[in-house]
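Structure first, then comments.
All protein chains of the complex are present and in place, except for one that has been dropped.
Coming up: subunit A.
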Amino acid sequence: MSETDLAVIKPEMMKPYVWLQTSDDSIQQVEQEIAMFCPLICQEIIQKGMGSSKNCAICLPQQVSPAMLSLILDYCRFHQVPGRSNKERKSYDEKFVRIDTERLCELTSAADSLQLKPLVDLTSRALARIIEGKTPEEIRDIFHLPDDLTEEEKLEPLRNITADPRIRLLNRLYAKKRKELKERERLKNVEVEEEHVDDRSVDDLLSFINGNDGDPKGVKTSKNKKKNRRKKEQQKNSSLKEASELNKKEVNGHDIRHQSSEAEIISETSYLHYAEDDAFTSKPEFDDGDIDDEIDPALKEKIDREVEDFARRLNSDWPERMQELLSSGQERKTVLFTADGFIRRHA
């Protein structure tokens, strides 16, 4: 056409076009004012001067396939006309998002990549409406989500935190221990009322730790027989049983409590042992009075050793401890923390 002809042609014919390249590398021509509705395209045209010809077509993001581009352009074409009423726009929008969910997701992604906020808002609302009120199975079905969580992980997140099976097991064990301790406390309290407080000094008690296996001071010699019997008992029973037995013995209020806490941190296995423990049953063998009167020194030694050990653990003097352990001549049970915080005893 000659130039004069061009001048006569109506302005609409001369609308500028931009060239857009979609994800499949195909290039198409789009009216500029419609394409400019998308901020990303707008930016490319204005700031970088792209899109004016086929050679410098604007390269659209990966998410924009030709089908998606056509949908988006439809949307832009409708909304960029200023004269429409809100009702019209709303009605168009509602119809616009009535597409299958797969395409809806694709459209959301494409709109987001082009920074077309109104369309992203529209599609995300539509997706939310789809998700709303449905069961997880239904949602997985609609969106083709893989059902790849273990039963454990599928805990209803708003429920109790102790839904974790490990924690549940732990709680059960703790509950058991607590119950047992309560039992022991109850029995002990009955005994305590009858008994006088042991008034040996701490130093005396601690002196046992320093390898004094023999006849400790302050112990009534008349109890020797009993002591021997108890020693036999000791060797017969597991060391763990002793610990539990001690809780019944009258030491003094403080120590018993200490032992209770000590007993509490003993491993589950020891507790399970305790459950079958015949310490209760063996009790009647002794004179009740005798048992309550004194502490078997060897047992006492054991207690104190454990107490000190525990204290030391709390202070975390590891090198010091190691040295002690290595240099210790006595048979000691090493006590180590395991990864999950339980104290397990190794022979």
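Here is the rule we use: a contact is a pair of C-beta atoms (placed from the backbone, for glycine too) under 8 Å apart; a residue touches a chain by one contact, two chains touch by 3 or more; residues count from 1.
Quick note on the criterion: contacts and distances are computed from a predicted model.
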If you had to name the missing chain as UniProt does, which of "Histidine-containing phosphotransfer protein", "Vacuolar protein-sorting-associated protein 36", "F-box domain-containing protein" or "Ribosomal protein" would it be? "F-box domain-containing protein"
Of the residues listed, A:Glu33, A:Glu94 or A:Asp121, which one is in contact with the missing chain? A:Asp121
Which residue, A:Ile99, A:Ile139, A:Leu181 or A:Ala298, contacts the hidden chain when the whole complex is considered? A:Ile139
Tell me where the left-out chain touches subunit A, residue by residue. 21, 23, 25, 57, 59, 62-63, 65, 101-102, 105-106, 108-109, 112, 120-121, 124-125, 127-129, 131-133, 136, 139-140, 143-149, 153-158, 160-161
